[in-house]
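Below, a portion of the complex is reproduced, with chain positions unchanged.
In order of appearance the chains are A, B and C, and numbering begins at 1 in each one.
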Amino acid sequence: MNGIRARFVLHRDDFKLESEFTAPALGITALFGPSGSGKTTLLRCIAGLERAQGSLNVNGETWQDEQTFVPVHKRPLGYVFQEASLFPHLSVRANLEYGYRRTPASEQRVKPEQVIDWLGLAHLVERRDPAQLSGGERQRVAIGRALLTSPRLLLMDEPLSALDSASKQEILPYLEHLHRELEIPVFYVSHALDEVARLADHLVLLQQGRVIASGALHETLARLDLPTAHFDDAGVVIEAEVAAHEERYHLTRVDMVGGQLWVGLLDQPIGSSVRARVLARDVSLATQMPQGSSISNILQSTILELSDEGADKVNVLLAVGDSQRLLSRITRRSRDLLGLEVGRVVYAQVKSVALMQGEKR
Amino acid sequence: MGLSGGDLQAIWLTVRLASVVTLILLLVGTPIAWWLARARGRWKGPVSAIVALPLVLPPSVLGFYLLLAMGPNGPVGHLTQALGIGMLPFTFWGLVVASVFYSLPFMVQPLQTAFESIGDRPLEVAATLHASPLNIFFSVAVPLALPGFLTAGILTFAHTVGEFGVVLMIGGNLPGITRVASVQIYDHVEALEYGQAHHLAAVMLIFSFLVLLVLYAWRPTPRKV
Amino acid sequence: EKITVAAAADLKFAMDEIVTTFKSSNAGDEVEVIYGSSGKFNTQMQQGAPFDLFFSADIAFPRELAKNGLAASEVKPYAVGRIVLWSASMDASKMTLGSLTDSKITHIAIANPQHAPYGKRAEEALRSSSLWEKIESKLVYGENIANTAQFVQTGNAQVGIIALSLAVNPELSSKGGYYLIPDMLHAPLEQGFIICKRAENSALAKRFANYIGSKPARAVMTKYGFVLPGEAVRK
């Protein structure tokens, strides 16, 4: 049996975790939910740090059920805690290597120097006292420390929240690559929808200790009935294929179901598949084909669903071709001015596309 | 130095006794302290109280009861005789046993406090990094509790050096075997040999001060991240 | 009125009895007796301990105190002590000092000769019997004479040399009996007392001091095996 199947029940004073979900055997599963919804608690249950009732099966191995409870240190997982929690008595390097040394050589699939390089830790690694690191520095060391156990399941509790966007942009690609290189599933807690959309393949939505939705990222994000649709950065994920490179402008054309998009030049061969994120607020609609605009990505599409977003906005679910979905967020005024309704064909102008390089799955 | 051969012998014996006792208590007291620090159940209170009990017993009384227990008619005496060890009173190892008993709380209490103040997080982190419970203990708990170990070691060592009532009761004041410095100084005082008493006391004080100075200079403060 | 008496440990039983009889004829007076080692009392007296009378097991201590002006009376000898060989596990009455070389005897308790008067005399007796070298390795030393008796009573030392005044106590004599060590083997255990400086004006202290020389008191002392000053050795 492949994939991860989890069911946990845990009662706390005011809080009740009653979660059941499955997640794919590979790829990144985002645990997403408001503060206090039980994300950390759920992660702790998976790690075995909480003795919840229930069961957990990871790629065919039972880590927990009525009879079994594999102790934490025997679970081949890496855990990045919400607070960095470095060992104060160890140097930065010793912190990094703590788990590495405790991983059998045959299972070591990443080397300290690799991780130090990825996470930009070279100038910190000889520091003696981790208490003197800045908040972001500490968090990067904690990430590296977890990676160096070459885990078969990686649990990350908001690992990037202490990082500035530049560091984030540097680390994200590695995290993206990582789970593919290591071929491991990752559970990723995050508040940031853009991080989630960029990284995750699968989404588990939590609310007050319960799983309110769980499914493939692009499906879940395209649902107008979920809280995610109301986010400022609501949007969809598009699977596409590299079709052409235009070196002069440093652009790449990717083809998707029902259309094509120009994106920044990709270092990937023609034919490879890529993933792109398109935010609802970046998609404007026009009833006629726009002319002379700096927006080069225009997709002909059909309106599938309209749903009010607050008092002034409307979320519009679009079909591009038969299967590709797109979300657009426009003002109610524009909807009325343009007379938009279900079934109408419109031109979706995509102002910007966030690209997640490399193939997914 | 103005110290007689007997004085030097007494000092050496004292250092040896205190070292052996500290060592044994490190081995015995550490697991107890660790257990007490982590335990949550209903046994924690009673065990804590029992560990602290030797504190309350006056050393002379403790010594008297140990003398009874380890004597030929006491339970411990029966045991040691059955084991072929012979009788413990009036031997170095008798002193060791008595002192281990006597100084137990001085090892356990500071260690327990030190272990407790580590908190759960570092131990959880270590577990997720594949450290087994035993390994966590040695690679995380012990280093983080280092100041506590030093405090506990100093208290235990010093308390054994300063031990008197128990030794007097159970030691029989045998030169080179059980006549430790505290007894030696006392004998000087009782014999009105104040000069020699002053000398030995001064030497012990200065020596102890220097040792403590070195230890404290080296002692780390507990660390936080 | 009330007085506090510091008395050597060997007087424990005798003095208790004397005080009881003294009180019965001096109703309303209180005599508090504290027992301990003579050497310690000496040290404490030097530092102003609030004792009214001091009965030492060694007359040298009160003499020294008197020399330092801490006495309100002259030093009065009140008894001469005797030492005995005593055992809790064997019949000591059938022993002599020579029996100490027996290999079955592994530990012999005596009071610390460095400062305990009874210990000093025990050492002298052993030396003059030419036994000291032979048995020195078996000796264990008690802090005072009562402590020494405990070593024997708990069986940790098979025999000990203790005060006759303790050995006649039923607690001890019932166990194994004792052998009185001939007093020509050691210097006399001359014991003396003083009235302390602070009791200079205490009538009770004087009365009690006088009572020690009285007939009933002397009878008690004799009962506990003390040889009284001016009396011949009995055996």
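Here, contacts are C-beta pairs under 8 Å (C-beta built on N, C-alpha and C of every residue); 3 or more make two chains touch, one makes a residue touch a chain.
Just so we're clear, the structure is a prediction, and the values are computed from it rather than from any experiment.
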### Summary
Expanding each displayed chain to its full copy number yields A x2, B x2, C x1
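Just so it is clear, only the chains that are shown with their structure count from here on.
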### Category of the chain touch graph - line, ring, star, complete, other
line
### Query
What chain is most central when centres are computed from CA atoms?
B
### Task
Determine, using the mean of C-alpha atoms as each chain's centre, which chain is farthest from chain C.
A
## Note on the structure
Per the C-alpha means, the centres of chain B and chain C lie apart by a whole-Å value of 36
### Query
Between chain A and chain B, what's the gap in Å when you average each chain's C-alpha atoms?
56
### Task
Determine the centre-to-centre distance between chain A and chain C, using the mean Cα coordinates as centres, and give it in whole Å.
92
### Summary
By the touch definition above, chain B meets two or more other chains at residues none
### Of all residues in chain C, the ones touching two or more other chains
none
### Query
Which residues of chain A touch chain B in the complex?
47, 49, 71-74, 76-79, 81, 83-90, 98-99, 102-103, 129-131, 138, 145-146, 149, 155
## Note on the structure
The residues of chain C that touch chain B in their complex are 37, 39-40, 42-43, 89, 107, 109, 112, 114-116, 139-143, 147, 150-151, 154-157
### Task
Using the touch rule from the top, collect the residues of chain B that touch chain A in their complex.
121-122, 124-133, 135-136, 139-140, 143-144, 146, 223-225
